[in-house]
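Accompanying notes for the structure given below.
After this line comes subunit A, so read on.
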Amino acid sequence: MTTAEKYVTAAYLVVLAVVLLYVVIYAFKLARLEREVLRLARLAAERREAGEAPRVEPAEPVRTSI
Partner candidate 1 sequence: MTYFGDVAALARKDLLLELRSRDTLPAMLLFVVSTLVVFHFALPADSSDVAAGGLLWVAIVFTALLGLTRAFAAEREQRLLDGLVLAPCDRSAIWLAKGASVMAFLLLAEAVALPAFALFFAPVDVTLVAAVLLADIGIAAVGTLLAAMAAASRARELLLPLLFLPLAIPVIVGGVGATVADEPARYLGFLALYDLLFAILSWASFEYVVTE
Partner candidate 2 sequence: MSLRNNRGVALASTAALLLLAGISLAFFWVPDDVDQGFSQRIFYIHVPVALTAYACFGWGAWKALRLLWTGEVRYDLESYTAVHMGVIFGILTLVTGSIWARISWGVWWSWGERQLVLFLVLFLFYSAYFMLRYSTEPGPRRERMSAVYALFGVVLIPVSFLAIRLAEGFIHPTVFTRDGPQMAGSMFFVFCVCFAGTLALAGALYANELLGKRVDASLRELEEARA
């Protein structure tokens, strides 16, 4: 592998690495979101057992539009 080839492959690998890093960071974010959803769900369940209707207004439906 000549130095040029090493560098070119390095460039492609760097791009791949950055994209993967982004995906990993995003995985953490999604994990945090999921924990929050579970916490809210548990609270809503407790509230329902306590007989009070869960006073949680439904958020508007999530739709991805570009």
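How were these candidates chosen? In short, all candidates are chains of the complex that A comes from, given by their letters.
As a working rule, a residue touches a chain if its C-beta (ideal position, glycine included) is under 8 Å from a C-beta of that chain, and two chains touch if they have at least 3 such contacts; residues count from 1.
Here the structure is a predicted model, which is why all the values come from computation and not from measurement.
Touch with subunit A in this complex holds for only one of 1 or 2, which is 2. Residues 2-5, 7-8, 10-12, 14-15, 18-19, 22, 26, 29-30, 33, 36-37, 40, 43-44, 54-62, 64-66 of subunit A are the ones touching candidate 2 in the complex.
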